[in-house]
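The complex is shown incomplete by one protein chain, all other protein chains being positioned as in the whole.
Residue numbering begins at 1 within each chain, and the chains themselves are lettered A, B and C in the order written.
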Amino acid sequence: MNASLWALTLLQVLLYAALAPLLVGWVRKIKALLQNRKGASVWQPYRDLYKLFGKEARMAHTASILFRAAPYIVFVATWLAASAIPLIAIPMPTSAIADVIVIAGLLALARFFLALAGMDVGTAFGGMGASREMFVSALAEPAMLMAVFTLAMTAHSTNLASVVEYQLVNDNILRPSYMFALAGLMLVAIAETGRIPADNPATHLELTMIHEAMILEYSGRHLALMEWAAQLKLLLYGVLLANVFFPWGIGQGTGFAAASIGLVVIVTKLALLGVALAVSETVLAKMRVFRVPAFLNLALLLALLGLLSHVILEVGA
Amino acid sequence: MTALFVTVFTPLLGGLVLIGVQRLSWAGWINILVCSATFIGASTLAIAVARHGVLEGFSFRVDAFNVYLLVLTAFVGMTTSIFSRPYMRYVCDTGKTNERGMRLYHVMFQLFLFTMLLALSTDNLGILWVAIEGATLATVLLVSLYRTPEAIEAAWKYFILCGVGIALALFGTVLLYFAAQHVVTEPSAGLSWSTLHGVSTQLQPAIMSLAFVFLLIGYGTKVGLMPMHQWLPDAHSEGPTPMSAVLSGLLLNVALYAVVRIKMLVDGSLAASSSPHVAGYLLMGFGLVSFLVAGLFLHRQRDIKRMFSYSSIEHMGLMTFAFGLGGPLATFSALLHMLVHSLTKSAIFVTVGHATHISGTQAIDHIRGLIRTQPAVGWGLLIGVAAIAGFPPFGVFTSEFLLLTATMQTQPWFTVVLLLGLAVAFAGLFRHLHPMVYGPMPQGQQPVKANMLPVMVHLGLVLWLGIAIPGFLARWLDRATELISGVHLL
Amino acid sequence: MSLDHLTLLQQFMVVLAAVVLFTSFVLLQQSRLVAAVHAFAWQGALVAMVTAIVAVAGDQLHLFFSAALTLGLKALLIPWMLHRLVRRLELDRHSETLRHPALVTMAALALVIFSYWAVAPIVQQELIFTRNIVAVSLAVVLIGLLMMVIRTQAVAQVLGFMSMENGLFLAAVSATGGMPLVVELGVAFDVLVAMVLFGVFFFQIRESIDSLDVDRMNRLTERVDEP
Partner (left out) sequence: MISVDALWWAGLAIALALASAALSLLTASVPRLLRVLVMPLFALSALSALIAGLLALINGGVAVAELPFGLPWLHWQVRLDALAGFFLCVIGVVSFAVGLYAPGYVRGFEQGRDPLPVLGGFGGLFLTGMLLVVLAADAFLFMVAWELMSLSSYFLVAFHHDHAANRRAAFLYLLMAHIGGLAILLGFGVMASVGGSFAFDAMREAQLPFGWASVAFALAFIGFGMKAGLVPLHAWLPEAHPVAPSHISALMSGVMLKVAVYGFIRVVFDLLGQFHWQWGVAVLIIGSISALMGVLYALMQHDLKRLLAYHSVENIGIIFIGLGLAMLFYASGHTVIGTVAFVAALYHTINHALFKGLLFLGAGAILHSANERDLDKMGGLLRRMPWTGLFFLIGCISISALPPFNGFISEWLTFQSALQAWQLESGVLRSLVPIAAAMLALTGALAAACFVKVYGVAFLGQARSRHVRRARPVPLSMRAGQGVLALLCLLLGVLPTVFIGLINAVPQQVLGHGLVQATAQGWLWLTPVSPQTASYGAPLVAIALFVAVGLGLWLVGRGVRRVRRCDAWDCGFAPPSAAMQYTATAFAQPIRRVFGLLFHIDERVEPQQNGHLRHSLQVSDRAWGLFYTPVVRAVEKTARQVIRLQSGNVRVYLGWTLGTLLVLLWIMA
């Protein structure tokens, strides 16, 4: 546990917060280009956050103390969850502190308070959003856990760092379980981060909105934190997909060189993921809320298949 | 010996005295007085027996088996008389009966106790028969005391069925005597139980088994074994409540006592034969049938006293089964169960008396909200029923637990049947009990002047027996067990 | 054992026993109450005679006493009480129609055979001659019971009960040469009291359902709510 290691970890943690808006900006930009629009610059999300932090926050008369505390809790929980995932280099003490189940737990905590905040003011939209968010996540969370359990059981560890390491050590094996897990996790990521087709991040005044409906009442710094947390969550899932399934290039030591290479690699991976996301969001249409369960059941099914194919095909053999 | 005579003949004298007593208020007190005297006599007798062992003479025989039944009988008789004084006065005030009826009641109450004690303490099977028949005669007029069509009908059925049963028992006794004749030389001893028990191995198996059939059916009718039980619910439900208490608590016990005494003789004579346990099997069969069927009967009752008389049948069935099972543990449990059942059941009937008094009817549908109206009565009934249903820490649980243990050791598969029966009976009792004790108070229902002392005493004793069986009682029961099953437990 | 081994007295007794059996058939079939009471009285008398003969044959003195007891009780007192009751209940003209008399006779005969079969183990171990009569007495008891089952008339039921008692007396005498005296007395006393109580009940029943038809006493049943 030398200092450089902790420094590296701190760097990663800060990088998460720093990179999160960029990914969102990038996805928006690509979407715009795909739709033959010029679109705002990739830095736009940073400007939005800055502006929001500057503005004064307003609260409804009916809002309680929980409404004010929620943004901080949501942001911190999401951030902590993210900081346990290796971003640019594997050796991270944080991933020993919090293994993948804890990450899921922290995300659930964030969601818990997000939903409560949605219900706090006592508006129809807030309740609707909370109800749908919890209902979607109720189906998505097990799928996610199953997907990561597949990896965990393969690597005999729920510690993400060691999972990634295991991947790198014997990466030339083609595992059926991984394909299922990857597919499942992708669907979960889409649902959890509120992207099309499960939800539409770019809409209000629509009876199909989920995430936006909950933060409808927020303004100023509170809104900023909520938005930032959402962006972090997107980044988190992106990194999870990128680094756990395609870990190649991630820095193995604590050396600065390895880390910088890792940074370049992960940025490229994320860029590619962003493109893929943008494309899918352009070609797909938002589905009705009550089609979402089918979507998530598919995810759950895939994840479970991954797990079963692991315990049956890979361990038994 | 004097203690014995005091015990047995005090009630007789009391009865004769009570014929002359005109004043109703006195009669009640005299009743209590006589019963207390009897109880004191019985207790001293018990001490004597505990000290010197078996007590014999004048064709009486008091051993460990019947001495505790004597004490029990005297005790329940006393508590019931305490309860019956105010209760019967209330009955008289409601005009259900009149002065003559009351005098009849008091006289017959004493005579009934006399026959019970006589039947328990005699050594002569003939006198045993006479006493049990006498018990029927003493109680039959009390069953019809209220002169309602139902009461008379119940009395008639009681009379006819028990009369027939007893007649068959006499035939059995004759056969017994016959069997005895070419073993026992001088004829007078031919019916002495102790003599017969001494020579029981030489008695003719064929005749003995024949005699056992008649005696089982005869006395079994009194025990309330299915399918000869039909008189029992009628008689219990239509007679005055103190009568129901002593019938359920004592008469059934005495009849069962007779059956067991006979079984001991028969077992002796059949020991060498091809089917040594046939008597036991018969008892087990009758007991099990009575137990299960009575449990089902409980589910469809409309009259509270009928319900509890069916519960009596159920428990008598349980005891019969236990005695039939034989073996020290089962016998011990059966003896204990006799004790706790009659204590609990008479307590319940006393409470039921108050409950019917409160609501003015015996119909379960019209007895409501007792706890709200009069907590003492409501809780008394609730706890009494919990006790009889076999909930610890009450004694009934202990005896049932022992019985189940014994069954598990010898006939494991019967245990399942017993447990099913217990569950069914339990549900049957509580589904009717619940609406009676709980819920809001009906309009214009008034608390009554209730004397809950007997109930408390009885339930207290049962609770004590459930938590710890006192040493002297354990030794008593153990000696009785040894007497009956040949093996002792402690 | 065959009759020719018996003395005349003993043969006579066997005959009497047969007649006792016959009387209980008569009792079973007799539809008029007064006549039935008379038949019952005769049965009692016959039992008393049997007792007396046993007493003579086995010269047991206390049996004379019980013979007298039987005669007084079963042949005179109880019939007289019954007679009075019947008259006071205005039943002297009463006659109930028996259903399927032939069937009942068949059943009674079957009972006779059954009872002989049942007591066979006793008879087989060849002992003193009176033992054959045990079968008869059991038959009398069973027929009495049968009578109580088929007769719907309270008085007739009591008659059945009493003839059962006769059977018991017969059994006691024939099988064992009489019970101990104290028991005899007790039994006799019980029977007497029972008779008195029956008398009381006739009137109680009469005033409650103004009839003596036991089939009409069926209030106390669990089947009220049955369709």
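Rule of thumb we're sticking to: contacts are C-beta pairs under 8 Å (C-beta built on N, C-alpha and C of every residue); 3 or more make two chains touch, one makes a residue touch a chain.
In this text the structure is predicted, and so the values were computed from the model without any measurement.
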Problem - Displayed chains contacted by the hidden chain, counting the whole assembly - result: A, B, C
Completion exercise
Checked against the full complex, the residue among A:Leu11, A:Leu34, A:Ala57 or A:Leu298 that touches the missing chain is A:Ala57
Fill in the blank from the handout: Considering the complete complex, of C:Gln11, C:Ser31, C:Gln60 or C:Thr152, the missing chain is touched by C:Thr152
Exercise for the section: Tell me where the left-out chain touches chain B, residue by residue. Expected result: 156-157, 160-161, 164-165, 168, 209-210, 212-214, 216-217, 221, 226-228, 230-231, 233, 278, 282, 293, 296-297, 299-300, 371-372, 375, 386, 389, 391-393, 397-398, 401-402, 404-405, 408-409, 412, 415-416, 419, 422-424, 426-428, 430-431, 434-435, 438-440, 466-469, 471, 474, 478, 489-490
Fill in the blank from the handout: Interface residues of chain A toward the undisplayed chain are 53, 56-66, 68-69, 72-73, 75-77, 79-80, 96-99, 101-102, 105-106, 108-109, 111-112, 115-116, 118-128, 130-132, 134-135, 137-142, 145-146, 149, 152-153, 156-159, 162, 204-205, 216-217, 220-221, 225, 289-290, 293, 300, 304, 307-308, 310-312, 315-316
Exercise for the section: Spell out the interface residues on chain C facing the chain that's missing from view. Expected result: 114, 117-118, 120-121, 142, 145-146, 148-152, 214-215, 217-223, 226
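We adopt the following convention: only the chains that are shown with their structure count from here on.
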Handout entry: Pairwise touch network: line, ring, star, complete, or other
Key = other
Handout entry: Centre distance in Å when chain A and chain C are each reduced to the mean of their C-alpha atoms
Key = 102
Handout entry: Interchain centroid distance [CA atoms averaged], chain B/chain C, Å
Key = 31
Exercise for the section: Over in the complex, which chain C residues touch chain B? Could you list them? Expected result: 118-119, 121-122, 125, 127, 134, 138, 141, 145, 148, 154, 157, 161, 164-165, 167-168, 171-172, 175-177, 179-180, 182-183, 186-187, 189-190, 193-194, 197-198, 200-201, 204-205, 208-209, 214, 217-220, 222, 224-225
Completion exercise
So, in the complex, the side of chain B touching chain C is made of residues 124, 126-127, 129-130, 133-134, 137, 140-141, 144, 147-150, 152-157, 159-160, 163-164, 167-168, 170-171, 173-175, 177-178, 181-182, 187-188, 190-191, 204, 206-207, 210, 233-234, 237-238, 297, 300-302
